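Of the protein chains in this complex, all but one are displayed in their positions.
Letters A and B mark the chains in the order given here, with residues in each chain numbered from 1 onward.
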Amino acid sequence: MKKAFKLISVIAAVALLVSVMAACSGSNGKNGNTGNANSAGSGKEAPKPVLKRLNVWANEDYNTYPVAGLLEEATGYKVQHDMLPQDKWVEKLNLIMSSGEEYDLVTSYSDMALYSDYAQKGALVDLTPLIEEFGPNIKTAIKPESIEALKVNGKLYAIPTTVTYKINSSILIRTDWLEKLGLQMPTTTEELKNVLQQFKEKDPGGNGDRNVPMTIKGDQAMIDNLVGAFGMPNAWNDVDGKLVPRVMDPAYKDYVAYVADLYKQGLIDREFVANKDATAKEKFSSGAAGAIVVHWADIPAIYDALTKNQPDAKFAYVPALKGPAGEFGFGANAGFDRLTFIPKSAEHPEDAIKWINASLEPETFKNLAIGVEGTHHKVVDGAYEPIQPIFTDERNLANNFMAGTDETNYPQYWQARVRKNPVMFEAFDYLNNKLPEDAKKENALGLAPYMKEYSKSNQQLHTMLNDYTVKLIAGVETIEGLPGFQQKFLEAGGEASSNEVNEWYATVQK
Amino acid sequence: MYRKTIKDYALDGTIYVLLILMGLMTLLPFVNVLSKSFSEEWAIVSGRVGVFPVGFQLDTMAFVVTNSQFLRSLWISVLISLIGTLASLLITSLTAYPLSKRELPGMGVLIVLFIFTMMFNGGIIPNYLLIRELGLINHLGSLVLPALISVFNMLVIKSYFESLPSSLEESAKIEGARNLTILFRIILPLSGPVLATIGLFYAVYYWNDYFHPMLYINSTSLKPLQLYLQDIVMNADTSSALDKSADDLMNVPAEGVRAATVIASTIPILLVYPFLQKYFIKGVLIGSVKG
């Protein structure tokens, strides 16, 4: 019977604990809020209010990161940061925006559909008059074409962070394998095929059964560089003055025939369909694969692992390969990385703009981006080189604090971040600085305004096309079925998107 | 004294062999993640880590468990799991007991009403608005209150209560005991195995829940461990729909860090089960209560 009394006392203790917990976490939240309201209410001469900012996920706490202190000093505003989750951030942002949580600034990944939706539903503050009044630095920092691309019904609701480089990924190849076999770096699609054939037959890595000439991941049916060689570097390309999605492109057949042949001959990873990102990298960095398609930012991890496994291993990106018709090139990024906007429910919209303006003051922005010369970076041959480890410790997450960038200078500042790792910089430098300009095929839709049909069906169409192309490459579908698939593609929103896209494209052509 | 026959030895042998095989098979994934968290990054990236660590080192684990955000989240998770489990056990048992008396009018209907909510719910938006109305956004109460009763768990407890011999209660009633007294003095002390089970289920639920904190908690300092873990693991899944920018790619946590975070955030909850097992082995003997 004693046990029962023990149980009851435990229960009583729980009840007490629950109420304590409620009381303590409740008061925490409330204190912060009332503090804000008080300081806001007490007139112009009063100290600047604490701004509440919602930001994208980062793997450290914004509030304690060194840049937060720097910005507080430079702008005079204390900013309290919350962050969105990494997964399902759209869902969370929707709830926050629609229920009117009181954030003064919200920074999200650039999702034009989401942004235009918020703007059209009246959830955002029109920034144009605020910038006129309080934003001289904003006006000089952001280029007019960026502003144009973000206008919704003629009004500007967001300040963008622009993408700072053009080319993401290409085929990375083992140059020591090439040397061993006395082969040159391939320059055409036929030469690439030959190289991969040699990789397969001669097995320069001595991998036996595990030998893979080139590996890709399962959702990579459109292989960067190769799609360019067939004249479709971007998801939509100009064919006779009209933008055409890849599946409707006359070159699609040829591209698929080429890649399917690689697969059939065993030159592309037999298992690529099931490859996750990590599986493909595993094969390359363990030395089993002779080539891989990767983003340059992934190179440091691959390099470390590969050289530990095989100290003599060397690799490089293959240049822009020429296709059968002499075409070549890479899809080049254009557009935005992040968007910062002010919700209608913001308590201090004016102060928010003043804060952005202060953060874009050229010296402040430079300090934010790359720190102090001599402490965080040094200038070598006109380029900014990071000083480690302080640069990584104090500026690694700096880009997350930006609300807009100094669009003229930031791409240069930004390269300091890539120079943190020399091998990565070399790869980046090759793709983005050394490749001829005519190999960078600008994505025409990068700076396009919001288009309803296109935004609505874009992801579904992308998935459909990738899945279908994978099946074609793996040989479970034949190219004879293409017209049928094209029909399905058009009905699933391809046609509506195409009309809308070209209606807009016609206006910029002139 | 019962003597073992050959048949019994054969039975024992079969059972032991099967259980050991199963144990080895299920141990594998955990051991693999564990080895990764003690291996060097290059070995993980190139797929060399299987059962044993390659290039054994403790730096990754040390880095993970000394991270201030990790420690803060750990504390939040412990707090929520502890309070949530005890509160849930109490409320759930209180509700399950009357519902186990199906001869009482209205109980059947109420059970169906509960089960209905297992299948049907209002969805994310009305729930969010409710939590907001209650002033619980960014408040730890939002993680406990809406989860106080899991209908599944309640049904398990109810079914257990129903299986207890009714003679116990009847004799107590004859002595004039009230239902509440019967619940606390007779029923609950006999319910060791089921309360331990459901306690474990609740503890694991509160510990593993990342979805509700994701919706209801905004401030970094109140995020429980699973949300922290989810963010780190999801971050690495670069093949997801969103094309990440180079800045994000450059900051993806290393595989070793992810593995170590998985281990460090799972071990605490794993320790609960062995601790509860003594309640599984033998329920309180009914005879001892009778006497």
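The rule is simple: a contact is a pair of C-beta atoms (placed from the backbone, for glycine too) under 8 Å apart; a residue touches a chain by one contact, two chains touch by 3 or more.
Here, contacts and distances are computed from a predicted model.
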Protein name (UniProt record) of the chain left out of view, among "Cell division protein FtsW", "Sugar ABC transporter permease", "NADH-quinone oxidoreductase subunit J" or "Thiol:disulfide interchange protein DsbE": "Sugar ABC transporter permease"
Hidden partner chain, touching residue among B:Leu89, B:Ile186 or B:Leu200: B:Leu200
Touch list for chain B against the chain that is not drawn: 2, 5, 7-8, 11-12, 15-16, 18-20, 22-23, 25-30, 32-33, 47, 91-92, 94-95, 97-99, 101-105, 107-108, 110-127, 129-130, 145-146, 148-149, 152, 154-156, 159-160, 162-163, 166, 178-180, 183, 191-194, 196-197, 200-201, 204, 208, 233, 237, 241, 262, 266, 269-270, 273-274, 277, 279-283, 285-287
Residues in chain A touching the chain absent from view: 90, 94-95, 97-98, 113-114, 121-123, 209-210, 212, 218, 270-271, 273-274, 276, 278-279, 288, 459-460, 463-464, 466-468, 470-471, 474, 476, 488
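Methods note: only the chains that are shown with their structure count from here on.
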Sites on chain A touched by chain B in the complex: 1, 3-4, 7-8, 10-11, 14-15, 17-18, 21-22, 25-26, 29, 54, 57-63, 81-83, 85-88, 91-92, 95-96, 99, 101, 109, 163-165, 168, 217-219, 276-279, 281-283, 285-287, 295-298, 301-302, 304-306, 308-309, 337, 396-397, 399, 417-418, 420, 424, 459
Footprint of chain A on chain B - complex, ascending: 40-43, 45-48, 68-69, 79, 83, 86-87, 90, 124-125, 128-129, 132, 135, 137-141, 144, 184-185, 188-189, 214-215, 218-222, 227, 230-232, 234-235, 237-239, 241-242, 245-247, 249-251, 253-255
